[in-house]
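Take a look at the structure set out below.
Missing here is one protein chain; the remaining ones are kept as they sit in the complex.
Moving on, here comes chain A:
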């Protein structure tokens, strides 16, 4: 693939905290419309990668380019970052997915309100409009967050462990949504731990353990040998590690 066609291009990207890399010299190009699972043990740098892509964490070295077009990026962080005790209704929360259209000041037009209701119906939350987000179960809240993401209408979707502590029925519904987004031509990157799920639904896979251990068709990447390597690498931490001198130009 020509790198110029890529929607997301990581070029020798190194990310980390306190000079210790959490993602080390990562290179890859994601094609538009790709459905990619990012797999790796805890501490492999998966969430760190998303933080960099959304601009929250500046790279230690290297760069990345996003060509997501007008739709931009939509990012679904892990659930814990949302304060569920705040008094806000499900409808209001989901309608914030229209931020790009309504901004900080405009109200919802009738058709926009209709789209919010349609999004709620699509995730199976019809009738929950007036409920406070604090009364939702974990699965219902995740459905609401998916509805909000749907309204963002983004070209590049980043999902960080979207199925943590979610029951099988909800996962099934949400996977169906992801596959539908995939057929609409959106590019999707999802951090996942359930390898069965990855093998069944995700054509491509990025195996990460600080280093990139492989990127390509899922069957070729998720081999027992590579997974074992990933487990071994992620456990390593050397507080006195020397400075990394890997040359910028090194081939991926």
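We take it that contacts are C-beta pairs under 8 Å (C-beta built on N, C-alpha and C of every residue); 3 or more make two chains touch, one makes a residue touch a chain; residues count from 1.
The criterion applied here is as follows: contacts and distances are computed from a predicted model.
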{"item": "Name of the absent chain as recorded in UniProt (options \"Metal ABC transporter permease\", \"ResB-like domain-containing protein\", \"Outer membrane lipoprotein-sorting protein\" or \"NADH dehydrogenase subunit L\")", "value": "\"Metal ABC transporter permease\""}
{"item": "Omitted-chain contact residue, chosen from A:77, A:124, A:162 or A:214", "value": "A:77"}
{"item": "Contact set of chain A toward the excluded chain (per top definition)", "value": "54, 56, 73-75, 77, 81-84, 86-89, 93, 96, 99-100, 103-105, 132-133, 148, 152"}
